[in-house]
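Missing here: one protein chain of the complex. Every other protein chain is in place.
Moving on, here comes chain A:
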Amino acid sequence: MKTVGIIFITAIACILPFLLPGNFYLGIATQILVYGLFAVSVNTLAGYGGMVSLGHAGFLGIAAYAYAVTSGTYGFSPWIAVGAALLIGTAAAAVFGLIALRTSGLSFLMITLALGQIVWGVAFRYTDLTNGDNGISLGRASVISADPLTLYYVCLAVLALVMVLLAAFIRSPLGAAIKGVRDQPRRMSTLGYNTWAIRYVAYLVSGFVATVSGILYVQIFQFISPHALSLTVSSEAVLMVIAGGIGTLFGPLLGAGVVVLLKNVASAYTDRWPTLLGCIFLFIIIAMPEGLLPGSKRILAGMIGSFRKGAAPSASLQPTSRAR
């Protein structure tokens, strides 16, 4: 059942460009893929590792700036820039992880927030490198491709690859250990696991995925400015994760889809789209507190069950509380 669903979604994603009426919609679809990947990176840390970060836009930004400076300012080829961005982004995650993981819980949230704001501040102030709040724009020659269709498939392929690897990673013993440390850190520690190292690995993986999304971000927008590193972007990603379903593989993608569509499509029809966004989040929290993906699964399962039994669903309509 699940495999069929995944194959179906992949097939839809592959032929989507030919179903959409124009490049504008294709661009929106590509944005969903990139923001989805970014939300997946936040989810890796928040959902599986139990550590909510409010500074993830920092990694997206570091990667995007590393790419833009290498490829735009210094004129290296796009592929060298990709390598440099991956290296610098992951190195930043390695360093930030050392600092942030000295804490957990609320302090972790605040430390990541502070780290994210430091990156934002550097991007804003170090004008010789980053051109301040005017940002860096990249020409056609400085990105891998400026063709919307190619970009879509590049982003889709990268996202698919990351999802496959991540699924394998989460199923591996190390992935199980990460979830173990999330749920029962003390017991894991007693069992002889090095909980710090396990958390650090989760942080690194998450930072790496965010770095990848940053590289894709700069490909599709061909522009990077401190706004992309702001707290708003970090918290929006957390919202995507919570809305879609925290700790699920595909939930963040769904959440990203909802947010990007609302921001871009709904705003064409109403000036009050931030209010609409707020109302929809409120609805999600009230109706499906576990997130859209698990929530709709539950409701669907309840409906199927009630059809089969011919009786009203009872317990299955109540949200299942996650053991945390």
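Heads up, the rule we're going with is that a residue touches a chain if its C-beta (ideal position, glycine included) is under 8 Å from a C-beta of that chain, and two chains touch if they have at least 3 such contacts; residues count from 1.
Keep this in mind: contacts and distances are computed from a predicted model.
**Q** I notice the complex is incomplete. Of the names "Extracellular ligand-binding receptor", "ATP synthase subunit b", "NADH-quinone oxidoreductase subunit M" or "Cysteine desulfurase activator complex subunit SufB", which is the UniProt protein name for the chain that's not shown?
**A** Per the UniProt record, that chain is "Extracellular ligand-binding receptor".
**Q** For the chain left off this view, which of A:Ser77, A:Asn134 or A:Ser172 is in contact with it?
**A** A:Asn134
**Q** Specify the residue from the set A:Asn23, A:Thr73, A:Gln184 or A:Ser235 that touches the hidden chain.
**A** A:Asn23
**Q** Among the options A:Ser104, A:Ser145 or A:Gln222, which residue touches the chain absent from this view?
**A** Result: among the candidates, A:Gln222 touches the missing chain.
**Q** Hey, which chain A residues sit against the chain that's not shown?
**A** Against the missing chain, chain A presents residues 22-24, 27-28, 31, 124, 127-128, 132-135, 137-140, 146, 221-223, 225, 227-228, 263-264, 267-268, 271, 273-274.
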